[in-house]
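Pasting a structure here, questions to come.
Only one protein chain is missing; all other protein chains are in place.
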Amino acid sequence: MTTDAQELPTMAIARSPDLHATTEPWFDYPITVYPHHTDYAGIVWHGTYINWMEEARVACLNSIGIDFADLVKLGCDLPVVELATRYHKPLRMGMQAIAKVRMEEMQGVRMEWECRIESRDGTELYMTGRVVLVSVDREKGKIMRQLPPAVAAAFKKIRGI
Amino acid sequence: MTTDAQELPTMAIARSPDLHATTEPWFDYPITVYPHHTDYAGIVWHGTYINWMEEARVACLNSIGIDFADLVKLGCDLPVVELATRYHKPLRMGMQAIAKVRMEEMQGVRMEWECRIESRDGTELYMTGRVVLVSVDREKGKIMRQLPPAVAAAFKKIRGI
Amino acid sequence: MTTDAQELPTMAIARSPDLHATTEPWFDYPITVYPHHTDYAGIVWHGTYINWMEEARVACLNSIGIDFADLVKLGCDLPVVELATRYHKPLRMGMQAIAKVRMEEMQGVRMEWECRIESRDGTELYMTGRVVLVSVDREKGKIMRQLPPAVAAAFKKIRGI
Partner (left out) sequence: MTTDAQELPTMAIARSPDLHATTEPWFDYPITVYPHHTDYAGIVWHGTYINWMEEARVACLNSIGIDFADLVKLGCDLPVVELATRYHKPLRMGMQAIAKVRMEEMQGVRMEWECRIESRDGTELYMTGRVVLVSVDREKGKIMRQLPPAVAAAFKKIRGI
């Protein structure tokens, strides 16, 4: 796979505010902090949140009828090409929280997802993040020109369009 | 710990180009891709790069006489408060590469590091990333007002100031 | 911490069959395979199962009123001193399964847990494992002579004694 991504100095993930549909709902994915998520500081290690962001994204797709494993079997992969996270407050062992995700934008085969990890009552914010995925033809190892029609339809559904 | 980080919509990691010292050298940390680094697609899973960025950073500190474990014992922690990565080309099982890191900026207790993962001959670019750390007083759980003097001196050394 | 564990050549985890209470129930912890759990072979990487075994154990303790994070705060840690797993059939991306755990034996401060990862309908067996934990006094860094009374009582409850 070769991506068109520029080097990071121009890193701000492109995002035109007016394309941003603020009305779509968040998908909630509950998480619990287990020992293997923590580091020497007794808090969740910063890389662990990447796992949860992925789990929430795949569970969200599943909730609208897209089985990610099936997508891969059909020859379509969705690798992450950009990622950004901000850590607001640490999660600690035994805590429970909600990873909220939603697809923000879809431009051709490029999808941008937003994630917020919050306390269950919504009063605490632990992490915010964004991730950009592109759809790749697994056999050719190249970015697809367009999404498979069934996938495109499901993604429109997820965004309430 | 409570950080001042704003939510991600204002996410571009602040970075004034003229504060950027382009002369400091990169620290090279060699990496090899083992099976546990890969995912179903046969390439390195995107979160794995976070591990390598951390390893390279800690090894770089060590190379200038800062033992991170000692720093923690002395009550100073350096949690990641912002992270951004861009994936250019995938690394595959068995490949060897270099994670290059350098500290870009230090503003008070806030340090920004840059990372590039390249082929050993420098002709291929796999990932670029940035990470912002702040120094935290472990006992108080709060961001420090200033770095411990010994640490500040070592960090100046790393940046060739 | 120093443990009394002998080297592995005498590795068979000691277990006298007649001390084995077959009547205690299993605790069921549902799992789903996400991309970060897999490796290049498209199946779950063998080390990932260790995470699930831990999650199931901590969730089981929680179900009988033992909050592991509280236990640690009270100065009691439960490090793993022995681990054994056998892989029967691979789990693949997107699959759901049940990690079943139960405490098999408790001899002083040494606890042995058994784990089975099965399909939800119980017809497929993916992994079997055992883990031995000891309770350690976190401050002294030494194995405890006996469990704190409240913990011992809860553990007896979990084993239906």
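As written, the chain order gives the labels A, B and C, with residue 1 at the start of each chain.
The criterion applied here is as follows: a contact is a pair of C-beta atoms (placed from the backbone, for glycine too) under 8 Å apart; a residue touches a chain by one contact, two chains touch by 3 or more.
Everything quoted here is computed from the prediction, not taken from an experiment.
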**Complete:** Output for the hidden chain's shown neighbours is A, B, C
**Request:** With the full complex in mind, choose from C:30, C:65 or C:79 the residue touching the hidden chain.
**Result:** C:79
**Request:** Determine which one of C:27, C:40 or C:155 touches the chain that has been left out.
**Result:** C:40
**Item:** Residue of B:55, B:124 or B:137 touching the missing chain in the full complex
**Value:** B:55
**Asked** Residues of subunit C in contact with the chain that isn't shown?
**Response** 1-3, 5-9, 11-13, 40-41, 43, 46-47, 50-51, 54, 72, 77, 79-90, 114, 125, 128-130, 138
**Request:** Would you write out the residues of subunit A that touch the absent chain, in ascending order?
**Result:** 35-36, 38-40, 42, 45, 47, 93
**Chain not shown, touching residues in subunit B** = 32, 34-36, 50-51, 54-55, 58-59, 67-70, 72, 92-95
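The rule is simple: only the chains that are shown with their structure count from here on.
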**Message:** Same or different interface residues for subunit B and subunit C, judged by whether over half of the residue numbers are used by both?
**Reply:** same
**Complete:** Expressed as a multiple of 5 degrees between 0 and 180, the CA superposition of subunit A onto subunit C rotates by 180
**Fill in**
Most remote chain w.r.t. Subunit A, using mean C-alpha positions, is C
**Whole-Å separation of chain centres (CA-atom averages), subunit A against subunit B** = 22
**Asked** So what's the Cα centroid distance for subunit B and subunit C, whole Å?
**Response** 35
**Junction residues of subunit A - those touching two or more other chains** = 50-51, 54, 72
